[in-house]
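What follows is a single structure, and I will ask about it in a moment.
In this view, the complex is presented without one of its protein chains, the others remaining in place.
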Amino acid sequence: MIDLATYAARAQQVIAAGQFLYGEGWSPATSSNYSARIDDQHLAITVSGKHKGQLKAEDIMVVDLSGQPAQSSLKSSAETLLHCVLYEWQAEIGAVLHTHSRAATVLTRLLKDQDHLRLEGYELQKAFPGIDSHESELIIPVFENTQDIPALAEESMVWLKQHPETPAYLIRGHGLYTWGKTMADTLRHIEAMEFLMACELDTLKVTR
Amino acid sequence: MIDLATYAARAQQVIAAGQFLYGEGWSPATSSNYSARIDDQHLAITVSGKHKGQLKAEDIMVVDLSGQPAQSSLKSSAETLLHCVLYEWQAEIGAVLHTHSRAATVLTRLLKDQDHLRLEGYELQKAFPGIDSHESELIIPVFENTQDIPALAEESMVWLKQHPETPAYLIRGHGLYTWGKTMADTLRHIEAMEFLMACELDTLKVTR
Amino acid sequence: MIDLATYAARAQQVIAAGQFLYGEGWSPATSSNYSARIDDQHLAITVSGKHKGQLKAEDIMVVDLSGQPAQSSLKSSAETLLHCVLYEWQAEIGAVLHTHSRAATVLTRLLKDQDHLRLEGYELQKAFPGIDSHESELIIPVFENTQDIPALAEESMVWLKQHPETPAYLIRGHGLYTWGKTMADTLRHIEAMEFLMACELDTLKVTR
Partner (left out) sequence: MIDLATYAARAQQVIAAGQFLYGEGWSPATSSNYSARIDDQHLAITVSGKHKGQLKAEDIMVVDLSGQPAQSSLKSSAETLLHCVLYEWQAEIGAVLHTHSRAATVLTRLLKDQDHLRLEGYELQKAFPGIDSHESELIIPVFENTQDIPALAEESMVWLKQHPETPAYLIRGHGLYTWGKTMADTLRHIEAMEFLMACELDTLKVTR
């Protein structure tokens, strides 16, 4: 049974995350989807097609780890499976956020022949777990965009199982996926990734 | 007879749209004009020359589909006819928004020999009706700016009747027109177009 | 005698203008100065060195048209004389705003051998009085920066008396001066100038 108080608390975290992320311009035009773990079998996730800055309690639903609705007749985000495989992969993941920022979109399109974004020498890399120096190298994979979500779910897991320290991935021309133990950690990862991607894009505007 | 409750509700939608659009910087310096359909013969539209972030009830008037004021001695926007022909063209259009963003202005001036903006490969194209893959191609026509509004109204209709799936058009050095079944849909179209135009402009800053 | 209610109302307009202009990022780090006409001999103007987003009633003082404090022991902005000569030049000017935006600073430095900014083909030029088509040409003079305010006051008047239709001027690496019949008109001029300058700067980022 789903604990209702936990469900309500997670739904509230998702709603607050949406207000922040929409306000930053990272979830425009009903794009993006967000989730938070309820228990070892369930997550709260956004219903498909909602305005992310104006989420209401009824815009958050519960699915199980295979993506099937639980105690709900609503339709979850088309990308639900990308969330599910992350929660299944690591028991300690408590939240997954997917955003569609301008920087993520433009930068991944500009890196057109590259399957990753490489970051080095930024103090802000230390915002990610396990990084304690700007001298480390941070590799964020860039997957090709597709409407075939099961294929993308599998591709993400192939990468992540080989590189379990990865804190985020990008989908070309589409956006960012990141995760963390808590919603606060996951929001910190988004802020850090958006900062770093914006720096990279600014740099390209000068150097190319 | 115009149903007054419907008029008041549509006027309120227009006021709220203005607060949002001005806040985003897309309707500076009293530019832009907005409308919402009241019934099959009438629309609520902004009075000429008002601050779009501070619209009051008396800044919204009613015109019929030929652009003539109804139950009003006010003067509607100079571009009223561009709204009217859209409502006449498709009975299901419920709102029309015209904005003057920096991205729309700069991008259409830079595309100086092109009569359209071509978008492809962006996940956010799915924000428009009938688009379910980033692999589709989205063509937004760019008309030359003119102070001859009847001529522009005719030009827009010639294009739209040939390309009825078009979700928006641009006027060079001037701004964007978009429409939708509801005000919420139309605002989503603006967010998506502004996102896509900003991405294109960012890309030009790197690649040109 | 200065009418105290008029003084208080003008001071309140100046305070509200500061909150808006600081919020837009156009008056950072205590820069800028603002004024509003009280009567044919007096203006309310900001005291030197105040945070423009946090102006209080006591941060606004009165000076006469020669720049001398009236009923006050405070020190007005170092650039007070630039305001005074505008009010003396045209009796219908009701407000003068001077801002220090990034776009004004960068653009005037980039236009290093030019004594003016030329704008053409922008629909938003119609935000200025007497302009009813984007096909008009708008010339904004750019004066060299100097700490010699009386010299700059004279230089501005030499230009303006020859080109009385000019709605604004720029000082290189420094900022914008604009004016209007009312505070609302003057704020509209700032919004329009900032929009146009930002468009010009964006264009240079692509084309140069």
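Details
Every chain is named by a letter (A, B and C) in the order it is written, and numbering of its residues begins at 1.
The working rule: contacts are C-beta pairs under 8 Å (C-beta built on N, C-alpha and C of every residue); 3 or more make two chains touch, one makes a residue touch a chain.
These numbers were taken from a predicted model, which means no experiment stands behind them.
When the full complex is examined, the chain removed from view is found to touch A, C. In the complete assembly, the contact with the undisplayed chain comes from C:His100, out of C:Arg10, C:His42, C:His83 or C:His100. When the full complex is taken into account, the listed residue touching the unshown chain is C:Ala29, out of C:Ala5, C:Ala29, C:Ala91 or C:Val158.
Within the entire complex, the positions of chain C that touch the omitted partner chain are 28-31, 51, 100, 102, 105-106, 109-110, 145, 147, 171, 173-175, 201, 204-205, 208. By the touch rule set out above, chain A reaches the unshown chain at residues 121-124, 127, 132-135, 184, 188-189, 191-192, 194-195, 198-199, 202-203, 205-207.
Assume only the chains that are shown with their structure count from here on.
Taken as a graph of touching chains, this assembly is arranged as a line, each chain contacting the next along an open chain of partners. If you lay the C-alpha trace of chain B over that of chain C, the rotation comes to 90 degrees, to the nearest 5. Closest chain to the protein centre (all Cα atoms averaged), using per-chain Cα means: B. With centres set at the average Cα position, the gap from chain B to chain C is 32 Å.
Here the CA centre of chain A is 45 Å from the CA centre of chain C.
Multi-chain contact residues of chain B, defined as those touching 2 or more other chains: 205.
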